[in-house]
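Note that one protein chain of the assembly has been removed; the remaining protein chains are unaltered in position.
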């Protein structure tokens, strides 16, 4: 693991996710560039002291020498460090799991795509919300034609943790996210809008062709967007809108998708992830529950507990991790990947997310002009 | 009443709304242009046979002669007939209550504005959702600064009753709404989008300056929009989006508004109208209930029952009617209008709604170009 | 109307309910025993001054003389006055609509049953919650066997308005309800428990045979119960429990019923009355909506608006009123009553409610011993 030392949020999530299904063992990391801090963080996590590295160089060099060398590296640093770390790991022959957004520039993402292809290593990107069983259920239902052709797609991701200028109050999580040097060209649209965008394409099985975006900084003095609305056009002709905000008081982590076709509509919300509302035209709306009656294989194979025993964020993240393990195993063995493994977001999805971010910023600068993704 | 004979929907609503608070008596109407049908409809409604007219002319002429003549005329015909009926009634000295949208053209709406001013008659437009107590509560809270300056406004109005081509199946309600001759330049955006637009301005107390709209006909063969998304810019700098759809399976009458400011956010949904969610930044979200703890005067004066005894659509509509009665009384007596009466949507709001519809259509034809409202 | 002058709550509800469907005209009343107050209250309500009576005697005497005499009297006084008023009105030949509970003693209720039978007048009791369309839908579904035999019945009615000793703070509504002289042997169990009891029998179509009740006064100093739990046994073998409380903070008017049979379960809650959750065994739970897809005739004939346009408490109360009108018409004409009229709670239901209240009090005094209703 690169990043994720004491005090980090997403690093701990990655570790729990990796542990839940027992497909990974966490054995080495560059948890900090400071030697003492790296050892302390590693010690918390039961790493052997000699595998608590302080530089990527030393990790790659030393691990390459070991017979019990690592198989895969998780990169959980701020965004601007993703490209170099991923590139180095791939070129050293390791598979890579990278947090989103993949990179801060399109060129860097394209570079990683080429490297991954050349090295034939897995480069997975943790669009973790696609690991939720009922998100996969929704995707499967649409793919099976249960909605008819999707015609209207409403997606939103609303948070409120940046409703005040936390970055000025010493909050590190806030500080790097509002800093163009570390976050890239976008703020909220990169941090959470990219999740919403991935989910829209993942669930509908169709592509966003162009967007008209209106980004804004609602908190005075911010250089990056903390709120944005946009119109969406899809390759199949569907219309949609996307709203991403980190300043919407009363919203904790409100990722929500609604899709409507000629035969039915469906709705799913991340904060109540164990329910999917399905409304066939002319019938009573019904509740599809995780693990419950009538769920398909994509959902059932991504669930651990009976219905009514709520699974949550970590379980969905763990599903991505387990599917990545299956993908890596298949890659290592030269086998075809399983259905679950094929759902893993990889470098191509990561690149697409980066293109989306740049298209949103570009459109907004052009006063919401339609911009191709 | 003009329109509203047997089989009509909104006419019956107007009558119940008028009756609930006992401020009106229904005594005459042009319920149909067919004599027998007009008498039959009138008979259902306990009208005297001689006051069941078949033409607007005869109603105006005969009522003018009576000592117990009507005070106010409600116009509940399809949209294309509003202008003439309203104009004639106003000029004959009657106050008018007209369903929305006020007219099918901007010129006609402007004409009615001039006539209303000249005749000094009340011309109210039934943007009935503004009669809900908690909508007024929301407006009052924002006016009182409880949200800080509104910065983000998300509004949507989703229905599904036109998800299939009902108009081809002989449904009269559907038929005129999808017909440009009777409905005007817009379909869903005129029928329900205009409610959403009015609500956004009513609640926030600020004006939409321009919009970028993407309207579409999701059901093949429709000449008018049945779905539309748009970006909004407000005069105070706020950003928003609006979605109106009549083809979103699983949505019955899903009018919903969310407003976020620097100090708090709030959410209200028409299908659960007795609750208003209020989330101050950094505090636990709380539920404001109709008639409950902490509601202000605007809301309290528009409620009939204790909290927990749900009021609904008819009550909100009745509130508009009762406030119109107060406005008419004040107008007749030359007195200043009460607070509630001042909330009544009048011809100016009606004109604004017509401008919105045309701006939406114009923007959409220009590929979602920003268009001034 | 007897009772219901200025400041009263339920009188105004009765009047709105009577007005909504235009089946009643309010023309006379004993709104107060004080002459000035009676006239003032009557004047508010547009009564002719000479029909604002101050005693029941004068109302009965004077109305009997008029050619436009009243048809039916609504009694909305505190409980202890119901018996005398109903008795006198029935004996004078008027139909009667009486608020619940019908009387404060079983003997009085039995007396009214005999008088109603002898005089062949309608004596309706406003168990108004049975007027909700989806309550009737639930009853119809169970009667149609869609649940199989009901086996488990959970019913509750939770309020919080008496969580503090309001009666000591001068609240008149509270004062009479906690006073055994005016309320009868029970407090919450008589005021709201009796609604819950009626609903349980109405919806399931089966009878409660015996109960084991544990009533308590949670607010110190109260002489009557403000909270009670009980076990229920039904004639068909079903088991259940009932909870009624007026001290449960956070509950406004939380009447809720859940019924489970071998084939399905259903749930309905008064505060969201436009939805009925229906869960067939082994299928996805679905939402039945008022006026929506798949509703039966009992529900459809009790609804005024399309789905998504919420109806509420007044509409349900109005339904009872309109069905009483139909029952009275049928009675006057010697015709068979319509389906809706047959659902009207009458004196027999009123007597049953009084028996329930006394059984609850008796059981509780005997330390929750099983007591026959």
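Every chain is named by a letter (A, B and C) in the order it is written, and numbering of its residues begins at 1.
Heads up, the rule we're going with is that a residue touches a chain if its C-beta (ideal position, glycine included) is under 8 Å from a C-beta of that chain, and two chains touch if they have at least 3 such contacts.
Quantities reported herein were computed from a predicted structural model and do not represent experimental measurements.
Touch with the chain omitted from the figure is made, among C:163, C:330 or C:348, by C:163. Residue in contact with the omitted chain (choice from C:241, C:301 or C:331): C:241. Here the missing chain is touched by one residue of B:93, B:148, B:165 or B:285, and it is B:285.
Checked against the hidden chain, the listed residues C:231, C:300 or C:330 yield one contact partner: C:231.
In the full complex, chain C makes contact with the omitted chain through residues 151-152, 154, 156, 160, 163-164, 212, 214, 216, 218-219, 227, 229-231, 233, 239-241, 243, 245, 247-251, 258, 260-267, 277-282, 285, 367-368, 370. Residue-level contact of chain B with the missing chain is found at 278, 282-289, 292-294.
Summarising the interface, chain A meets the missing chain with residues 9, 12-13, 15-16, 19-22, 45-46, 159, 161, 251-254, 270-274, 289, 292, 304-315.
Here is the rule we use: only the chains that are shown with their structure count from here on.
Note on connectivity: the fewest chain-to-chain touch steps from chain A to chain C number 1. Chain B and chain C have centres, each the mean of its CA atoms, that are 35 Å apart. Remark: chain A and chain B have CA centroids separated by 42 Å (rounded to whole angstrom).
Each of the following residues of chain B touches two or more other chains: 251.
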